[in-house]
Structure formats: structure tokens, C-alpha cells
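A protein chain is absent from this complex, but the other protein chains hold their places.
Our next item is subunit A:
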Amino acid sequence: MRPRLASVLLLVALLGAWEAWCRTGAVSVLVLPPPSSVAETLWGEIASGRLWPHLRATATEMALGLAAGTGLGLGAGILLAEWPALHRVLHPYVLASQLVPKLALGPLLILWFGFGLTPTVVITALICFFPLLENTLTGLEQVDAAKRELFRMLGASRARTLWRLKLPAALPVILAGFRVAIVLALVGAVVGEFVGGRQGLGAAIIAAQSVMDSSLILALFVVITALGMAVYEAARALESLILRRYPRG
């Protein structure tokens, strides 16, 4: 409990210093609003209900993109792990697809899918794809050789071995990839909205920027951070629930 208390005290101290600095008038409120003003704006957004459609849009894009990216990454990881020849052929392409800055695809995706939900979901899915692919591959390739031999001895088919041995054995590594993906999904959704969103926290930030409402931008920033921490903690809780039977370490 003590380190957590220290964290909170540090936050209070930083906010206090920020507030004090703003009150000295050394910096324009347009450039850097004090925390009290940010809190007021945030409360106004919540109380007026203006925040909820944006939060819902971002959460939806994140969930859809995460689901699609996770499904594709997991599937592709299994495919490449089970067919090493395919892995060797496709590896440069997979790598290239990850080195392309996906946000640079934004304008193209808007041409293809129009403004709104779809291009952001696609960007988010592309970003989530790689950690799942990479961790699924690694996890499946790490399965203990003696255990694979055991399954061979027991006459287990390839599909059985995958389902009963390799996937459960790789699960901790796959879930670690999912935890990375969930953080990237939020970044993907918000930044995707910068490019082509009509609604969502990212689009709201762009709108606030156009009217130079730095207080609103900071308020939205607080919301995005809170959303990220909430989904990350949820993923961690889910992970420890799923892995409660696995040895630690």
C-alpha cells in the first residue's frame, strides 16, 4: 500500500505545482490551462453528456479492431508455426507489413472505406495483428520437445497436439502479446480518428484543436489515459484468471 500512497502523493504534488505555476500568470491560459480548469471542463463534458458518444465510438473501434487483429494474428501465428515452409516464404512480407507506418495508410483507407468507423477499425486491427502473430509463433515454437514426443508416443494427431498441447502451453506467451495489443489498440483507435474519424476521442481532440480549446484537449487526454488504464487492468485480471493454474515464472 505504501508505494501506491507515494504514487498518489506525487500526483498531488505535480498537480499542485502545475496549478501554482499557472496562477503566477507566467504562462497564458490558452497555452497551458491550470488543472482546476481542465477538471472543470472534464466535468462539464461528463455532465452535459457530450463525452459519452465519443467514448463509445473509441471503445467500439478499439474492441472491433482488437478482436479482428487478435483473431487474424492468432490464426496467422498458428498457420505459420504449423507450416514452417510457409513461414519462410511469408516472413519478409509479414515484416514489411509491420514496418510500413500504418497511419500513413490512413488516407488510402479513407479512400477505400470512407470516413468514420471502418478505416479506424482497420488501422487498429493492423496494429494489433503483429504482437499476436509474433507471440503466437514464439509460444508455439517454444513447446517442450519432450512433451511433443509424449504426444507422439500417445498417438495424438497433429490437430489434437495443437489443441491439447501446443496452444495451452503457449497461452501465457499469447496472452502477454494480447496485453501489448490492447495498449496499442487504444493508440491505434485514437490516432486513427485523428486521420479519418468523425466521432471518438481522437476526433474530439482535433475538433478542440480547431477552436484552440487546450483545456478540452487535456480533459480528453485524461479520459484516454483512464480508458487505457482500465482496459489494461481488465486484461491483466483476465490473464491472471486464465493462468491461475499455470506455474509462475
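Note that a residue touches a chain if its C-beta (ideal position, glycine included) is under 8 Å from a C-beta of that chain, and two chains touch if they have at least 3 such contacts; residues count from 1.
Please note the rule applied: contacts and distances are computed from a predicted model.
Participant: One chain of this complex is not shown here; going by its UniProt record, which of these names is it: "Anti-sigma regulatory factor", "Carbon-monoxide dehydrogenase small subunit", "Nitrate ABC transporter ATP-binding protein" or "Peptidase M16 domain-containing protein"?
Facilitator: Hidden chain, UniProt protein name: "Nitrate ABC transporter ATP-binding protein".
Participant: For a quick check of understanding: of A:11, A:108 or A:154, which residue touches the chain that isn't displayed?
Facilitator: Selected residue, touching the omitted chain: A:154.
Participant: Of the listed residues A:109, A:126, A:140 or A:165, which contacts the missing chain in the full complex?
Facilitator: A:165
Participant: Of the residues in subunit A, which ones touch the absent chain?
Facilitator: With respect to the unshown chain, the touching residues of subunit A are 144, 146-147, 149-156, 160, 164-165, 168-169, 171, 245-247.
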